[in-house]
Structures are given as C-alpha cells and as structure tokens.
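With one protein chain withheld, the remaining protein chains of the complex are depicted in position.
Just so it is clear, A and B label the chains in written order, and each chain counts residues from 1 on its own.
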Amino acid sequence: MPTILVVDDSAVDRRLIGGLLQQKSVCTVEYAANGVEALARMKNVLPDLIVTDLTMPVMDGLELVRKMRTHHPDVPVILMTAHGSEALAVEALEQGAASYVPKSQLADRLPKTTEEVLALARAARSSERLLGCLSRTEFSFRLDSDAALVDPLVDLVGRIVAGMKLCDFAGRLQIGVALKEALLNALFHGNLEIGMAPSAEGQDMLIQETDESLVERRRRQPPYRDRRTYVDVRISPDEARFVVRDEGPGFDVAAAPAPGDAGALEPERGRGLSLMRAFMDELTFNEAGNEVTMVKRRESTHDDHPSR
Amino acid sequence: MSILKTFHTESEDETLIVMPQGSVSSLAGDEVSSELDELLERLERPGPNNVVVDFEKVSYFGTVMLGAMHAIWKHVREEGGKMVLCNVSDMGREILRVSGIDVLWPVCASRQEAIEEVNR
Partner (left out) sequence: MTTILVVDDSAVDRQLAGGFLANDPDLTVRYAGDGAEALETIVRKAPDLVLTDLMMPKIDGLQLVAEVRRSHPLVPVILMTSKGSEEIAVQALQQGAASYVPKRMLARKLLSTVRSVLAVATRERSHSRLMGCMTQSECRFALENDFTLFGPLVAYLQEEVTRMGLCDETERMRIGVALEEGLTNALYHGNLEVGSELRGEDDKAYFALVEERRRQAPYRHRRIHVDASLSREQAMLRIRDEGSGFDPSSIPDPTDPENLEKASGRGVLLMRTFMDEVAYNEMGNTVTMTKRRGTNNHPNHDEES
C-alpha cells in the first residue's frame, strides 16, 4: 500500500486532497503544513509520493522539489498550482518535479496523475533491481576510424561498470582513460598509421579535422579506408576485460619505452601505454602488436560482497 | 470508478466494464490475486452480471492475463451473465486465436458494441 505525503499550508485543502486520494485508490495519506515539516517527517520514513502545494510559507513547493532532488531523488513529487502560478510550475518541472496538477482540476486529474507517477517510480525501482541481477554482459563492436565513436563507447562501458559495482568512481575513471588510449591507438596509429599517437591534445587536433588533414585523407584512401577496429568488452562483477584489435601492421611492443624510462610519459605511444599499464591490472599484446588485452579486476579493498 | 493497479472498473447501465491497465505478469501474484478478489466480489453482489473487458490500454498480453480473465468469466457464468471483449489489438486477437480461447468470448470492435452485445 503506497504512502502519499500531502503538503499544504491550508488545513482545509489538506483534508480535501487526502480524502480525494483515499476515495479513489488504496493508499495511506500523511500530512505536512509546509516544506520544512515535510522534510522533517522524511527523516524517519520516506513516502512513496509527495503531493505538494506550490505557495507555502517557510518553504514553498519549488524549494521542496529542489531539496527532494538532492536528498531523496527517488521519491517523486507532484505539484499543485493555484491559478497564476503556472510559471513556477514550469520551473519546478525543470527542477525535477514529476508532474503538476492545477488546483482547479484536482478532482479530475489528481487520482490519475498519482497512479501514473507511482507506476513510473515502481518501474524505475524494478529496473535498478534488475541491473543488480545482471551477472555478466558482453559486447562486440566493429568500428570505423572515427574518433566520434570513442567517447560513447567509453561512456557505455562506464555505465555498465557502475551498474555492476565493479569499482568506485576513481576506478571507473581509470578504466575510461585506459580504454580511450587503447581505442585511439588502434583507430589512428594502428589503422590509419598516423605517426603521432594522439594524447588528449592530439586528439582534439584530430577531432577538429580540417578537410586536408592527414586523418581525412587517410580515411578516404585504401588500404586505410577499409580497416576496422574490433572491440570486445566483457564485464562481470569480478572483472572488466577489453580486447582491442586493429587491422594495421602492428608495432614492436618491445621497442616501446618501459614504464619508468625517460621517454615513458612523452606524448607519443609511450605515454598512452604507460597510462594503460598503470590503470589496468593486466595488459598484454599479441605478437604483431595490433591486439591488446586489458583486464581490470574488482578491487579487494572495495565493498566486498560475494559475487552473485 | 475504481483505480486498482491493474484493473480499472466502471459501471455502465447493467454492465460492469473492466479495463486492464497494462501488463499483468509484472505484478506480484498476491496483488493480482487481491485485485481479482475485489473484482469478483463486485460480481457476486446484487447488480450487473454482465462484463465487458476493454483492452484499450493493453496492446498485448500472455497467459497470466488469460488466467485472470478466465477467473472473471467463471464467476460471470455462475451468475448467469455474459462476457464480451472489446478494443482488442491485432496482436491481442492473434493471441486469443492461437491459444484457442477465442471461442469462449466474443470480441467487439468498440465498447458501445460490446455493451449492446452483452445485454442482448
């Protein structure tokens, strides 16, 4: 049975709204006279939904919406607007309110809006729980030599790693950096055989491709044009494993500066490799040097739950 | 009008109109059970014995929904009433036909037609 918290500075309106809600659906209704009271109540128990007036003393509906977004983002808020305060309603929606109902149309619209918002919240909670049941996920991609594909791929991996709770925010960042380096290496140094391995600055240069840049020219020319980068991503609660393979001639892994060497952090292939080595638990190349396997394991210091 | 989570109901003339709101299988079994109970209770009270099931909100469904409809139908039959479906999507009709259950309940194109049909 859902609990709905009704927030309104008018006692008459509170009774009216509560009565309307209970008449039309099965729920428990609680009351608060303004935003501050509402928040105080929520220290102990969270309602499933908040229905609030907009203009109230002490803390108004808009401020309540803002505070809810920060402290209790999972509890949806429906705003009731009096005639003349629609502009505030728009602002409230932007700030994260789930919906709004004009006070003049409560009987008509509140029960239905309440049902809809509760259903959406239920669905969102179930989705989160579902992701918690994901025990493994694997993706394979076949990429053109286009830098614009790198960020979305790194983002996607970041989201899955986050959902699987493999590592903390810093760990995810490291995975992102290492993966990005590996991808840019494959795309540009590997497939397009462009000498300067892009660092972050180099990448910006490459992304602002001008018509006659080397990148553009190579992307149009065979054999570079037809080469693809193959990416394999395998994520489980214990580890994230990436295999990035390009179709270029490869490189001499042994000749690259070893970590700690003088040239290791220079903005050439050396720096990229150093980052990848530093951030991943395992880093191996095939003999030709055009396929790299990177593994990041769940950190033992991180919240250790037995894998599901 | 009653807003249950899965089955909204309305009364029109002598007919009880049941409107499934969406997927039934994604609710907990005991919630469907208690909603069904309420529905069936309403059928047992003196009053409309005829039921129209309006599928406007549901584009497809499976055996859990069929099972719920079956339960409703049994009560309707016991009380000597009739049950008719309406606003069934193409996919819904296919499901009814494939599962062989289309012989039990007539399907009408609109709610109005269904109400007329059930009260004939």
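Here, a contact is a pair of C-beta atoms (placed from the backbone, for glycine too) under 8 Å apart; a residue touches a chain by one contact, two chains touch by 3 or more.
The model shown is predicted, which means the values in this text are computed figures rather than measured ones.
Annotation: of A:E86, A:D108, A:D238 or A:E282, A:E86 touches the absent chain (contact as defined above). In the complete complex, the hidden chain is touched by one of A:D108, A:D155 or A:E216, namely A:D155.
Note on the undisplayed chain: of the listed residues A:V7, A:V29, A:L143 or A:V244, the one touching it is A:L143. Even with one chain removed from view, chain B keeps its contact list with that chain: residues 23, 25-30, 32-33, 36-37, 59-64, 66-67, 70-71, 91, 94-95, 98-101, 103-104. On the side of chain A, touch with the chain left out of the figure occurs at residues 86-87, 89-90, 93-94, 99-100, 102, 122-123, 126-127, 129-130, 133-144, 148-149, 151-153, 155-156, 308.
One rule holds in what follows: only the chains that are shown with their structure count from here on.
Averaged C-alpha coordinates give centres for chain A and chain B that are 41 Å from one another.
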